[in-house]
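Note that this complex is displayed minus one protein chain, with the remaining chains in position.
For reference, chains read A, B and C in written order, and residue numbers begin at 1 within each chain.
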Amino acid sequence: MQFLSDNAARVHPAVWHAMMAADAPDAPYDGDALSRTLDAAFTALFGRECAVLWVASGTAANCLALAAMVPPHGAVVCHREAHIEMDEGGAPGFYLHGAKLLLADGHGAKVTPDTLAAVIDPIRDDVHQVQPHAISITQASEYGCVYAPHEVEAIAAFARARGLGLHMDGARFANAVAHLACTPAEAAGDVDALSFGFVKNGGLGAEAIVFFDVEAANVIRYRRKRAGHLQSKGRFLAAQILAMLEGDVWLANARAANAAAAAIGAAAGERLLHPVQANEVFLRCTAAERDALRRAGFAFYDWGSDAARLVASWDAQDAHVAALARAIAAL
Amino acid sequence: MQFLSDNAARVHPAVWHAMMAADAPDAPYDGDALSRTLDAAFTALFGRECAVLWVASGTAANCLALAAMVPPHGAVVCHREAHIEMDEGGAPGFYLHGAKLLLADGHGAKVTPDTLAAVIDPIRDDVHQVQPHAISITQASEYGCVYAPHEVEAIAAFARARGLGLHMDGARFANAVAHLACTPAEAAGDVDALSFGFVKNGGLGAEAIVFFDVEAANVIRYRRKRAGHLQSKGRFLAAQILAMLEGDVWLANARAANAAAAAIGAAAGERLLHPVQANEVFLRCTAAERDALRRAGFAFYDWGSDAARLVASWDAQDAHVAALARAIAAL
Amino acid sequence: MQFLSDNAARVHPAVWHAMMAADAPDAPYDGDALSRTLDAAFTALFGRECAVLWVASGTAANCLALAAMVPPHGAVVCHREAHIEMDEGGAPGFYLHGAKLLLADGHGAKVTPDTLAAVIDPIRDDVHQVQPHAISITQASEYGCVYAPHEVEAIAAFARARGLGLHMDGARFANAVAHLACTPAEAAGDVDALSFGFVKNGGLGAEAIVFFDVEAANVIRYRRKRAGHLQSKGRFLAAQILAMLEGDVWLANARAANAAAAAIGAAAGERLLHPVQANEVFLRCTAAERDALRRAGFAFYDWGSDAARLVASWDAQDAHVAALARAIAAL
Partner (left out) sequence: MQFLSDNAARVHPAVWHAMMAADAPDAPYDGDALSRTLDAAFTALFGRECAVLWVASGTAANCLALAAMVPPHGAVVCHREAHIEMDEGGAPGFYLHGAKLLLADGHGAKVTPDTLAAVIDPIRDDVHQVQPHAISITQASEYGCVYAPHEVEAIAAFARARGLGLHMDGARFANAVAHLACTPAEAAGDVDALSFGFVKNGGLGAEAIVFFDVEAANVIRYRRKRAGHLQSKGRFLAAQILAMLEGDVWLANARAANAAAAAIGAAAGERLLHPVQANEVFLRCTAAERDALRRAGFAFYDWGSDAARLVASWDAQDAHVAALARAIAAL
């Protein structure tokens, strides 16, 4: 029973169907009919003009989005447990040509205007110190916590006031929207670019970089190619994304994953390190308890020495979820 | 009738089957069972120990392979019409952190020890001039010309004598092997790394970087992640590659494409700019002649003002090929 | 008798005096009184607003100037024998984060709108090919040839028409002005930035980057620091430059060097590879002839196998110059 990672989950049937339907000759790279339809699809979804580029990974999506905002001598402010800081193998340093990440605090891996200001305010405005050019937030956060629309808005206002770009890592954006029961536009707020994730949510290998600053997309097209991320059969990436949007598969999948996590979280009670708002459960438990869970057939990652991370996928089976909930309650 | 690009061709059914078969929970990234099998599969194919990394594009494959050989202050020597120089959007500059490409001449986009030496010998051995650290050759070349094993060997000997690494861009390596009717090991010769292409030959989005310098692969694993090319559902890339190797689908596909190109080339006769050895035909023809071909239903790219490039895919239909051959003969 | 390099020449006494006069406590970096005076000094010299940054080397000057114009995914077009291509150890690749140099032809290492267009026009306007963002020309050129004002103007008009930045490498800008007997503004034309060299012309270790695009300077201040070129005792660099400007020492020195080169060139007659317009003489001569000159006490560099490069410095002694002229005439 797999609770290791939503990356380990299956591909949604609609994605397979769309990919196979795309298997006919068309223009290579992003000149195909499907890729050319993405801007309109996301513009409709967000009710706001946007330009969209597909890439194969969230790391590429995040870093290409940030490359539109941050010069090589600048910096991005993010949470100290942000994925771009902790889990992207230094990709921001590569894509931003040596720009820095400046690390802010905050509960649940969420930053606030105050924690951002605590990082930014002490920076002297001179050439000896690296100046921030953008903020990156993760929706839902690395601890499965969701920014409410008013929280995003406060950060966006802060970014504007400081003259900074704003990027949202939405590897689990769908889970955030599902939790908030709001529109995607409300969950994204006034960001300049959003990495809209699909791979963890039933896709195979396609994420969307949604640029609300449309001109920025035209620069980043060059950067995407230069990074080897302009796949020659791009129609298969576009097909995945469009299949996920069609009929709101993305939202249904996220709701399913969130519901599974909620059930697990309910069983965990006091053991929870963070409120369960998306599809991740961070559970306080001893090594012995983790062993017990594993002996019972549950696969998951340790989270430090006294906790576990359990991730519910879009295709989590009810029986597995129920079994896990029982097992946790019985610890 | 599509002769634009082998990138526009269909995905081979065996690839689809393998991908769908891989659609079960497994470890993310490259920890899955299929990815872990790649080293052995290529070691068997080449009869020589190798370490293999999948990536989604030939550009990423080429640049990551070169990153193992060239420091930021160094240079790669390649043909002046090499793909890495002409068509990768500056990716080598990105992946090699500003290293240079030094451009050599040669018929059919093939270099020789002499044309390489003509570039390298004038370089003063001092810090004011950028020093070469590797050679990159393309097998088959950008003009569909194939290096015979003795030609690769001569270049490899030259590289060793000069202390340079040797990389082979094998976006159409399969076509070269099919043409040479030799083993993959003979077609690759003594290179340090090979970008073994599958996407143009029936794959969907997976290429293999084959490191014969096994230690180099362990460094490049970090670079791949850092470039956003370590896809989280990597099992689907491994599955594609293994499906192509299984039963030598890669070779059968390349033979089919080569045969189609040969038929077209035979019809072209004196018009050929280059011998047809792989799956590309470069045809001298006027704008009016190109218009005539297009009106007859054939899609292809202009090649400058007085030539056309016609690419035969693995799935080129006999009837289309015959029709094109007739149309060319009738020009 | 030293004709190796103007880099080997002495420092002008006025420079020494100014440096020693600057040896009193003042603000570090570029906050000192002298550094703060540079903008005004060059604005007066060029009759046009400019912002000026000192750096210690021509390589740093050229690359920082170009960094204001060229994104990492772009390219600079320059002559194929330009200093930035041939003699800066790949510094443009470093400072421009992997951007390319595209190489144009032209007599005497001078480009023209036609030779520039021959490079630029074939570039497809798509993401697969690296797009030019700037042109760099050298005044006087690497072969001691000078662009007439109308030639610079034609290139500037071409650059504007193509939307490209224009940089002038003026390592020997003073020599060009001296040759042209025009104003510095006329010799620089409508460039966006000029690397105004002083080290070869009697300075010790200070060059000026003159930004006519004043805003660009404010970005490049960060890049200069980041490159380790914001020296902490910057007052000594500013002092050098101001001393060279004061009383037009820069122009007098260049005239002296040019006159010496002219005398040598006159003796060389038919042997000249290039007209002598600045302070360099490129002389056709055999190895035996070079040996003869060296035995007679003259130090200079070979230029390939059948030529020599002789450089006259600002402090070339009349007797040495006359002796060299006689020796060449007697070959």
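The working rule: a contact is a pair of C-beta atoms (placed from the backbone, for glycine too) under 8 Å apart; a residue touches a chain by one contact, two chains touch by 3 or more.
As the structure is a computational prediction, the values presented were derived from the model and not from experiment.
Listed residues C:Ala56, C:Leu103 or C:Ala117: the one in touch with the omitted chain is C:Ala56.
The hidden chain makes contact, of the residues B:His12, B:Lys110, B:Arg224 or B:His274, with B:Arg224.
Within the set A:Met1, A:Ala99 or A:Val119, the residue that contacts the chain not displayed is A:Ala99. When you scan B:His83, B:His97, B:Lys200 or B:Arg290 for touch with the missing chain, the hit is B:His97. Residues of chain A in touch with the missing chain: 72-75, 86-90, 92-94, 96-101, 127-130. Looking at chain B, the residues touching the absent chain are 71-73, 97-98, 127-128, 131, 219, 221-226, 230. Even with one chain removed from view, chain C keeps its contact list with that chain: residues 2, 4-5, 7-11, 16, 19-20, 23-29, 55-61, 63, 88-91, 93-95, 199-200, 204-205, 222, 225-233, 236-237.
Keep this in mind: only the chains that are shown with their structure count from here on.
It takes 180 degrees of rotation, in steps of 5, to superpose the Cα atoms of chain B onto those of chain C.
Counting every residue number used by either copy at the chain A-chain C contact, over half are found in both chains.
Of all chains displayed, B has the C-alpha centre closest to the centre of the whole protein C-alpha set. Each chain gets one centre point, the mean of its Cα atoms, and the points for chain B and chain C are 42 Å apart.
Annotation: 50 Å between the Cα-based centres of chain A and chain C. The set of chain A residues touching two or more other chains comprises 222, 225-226, 230.
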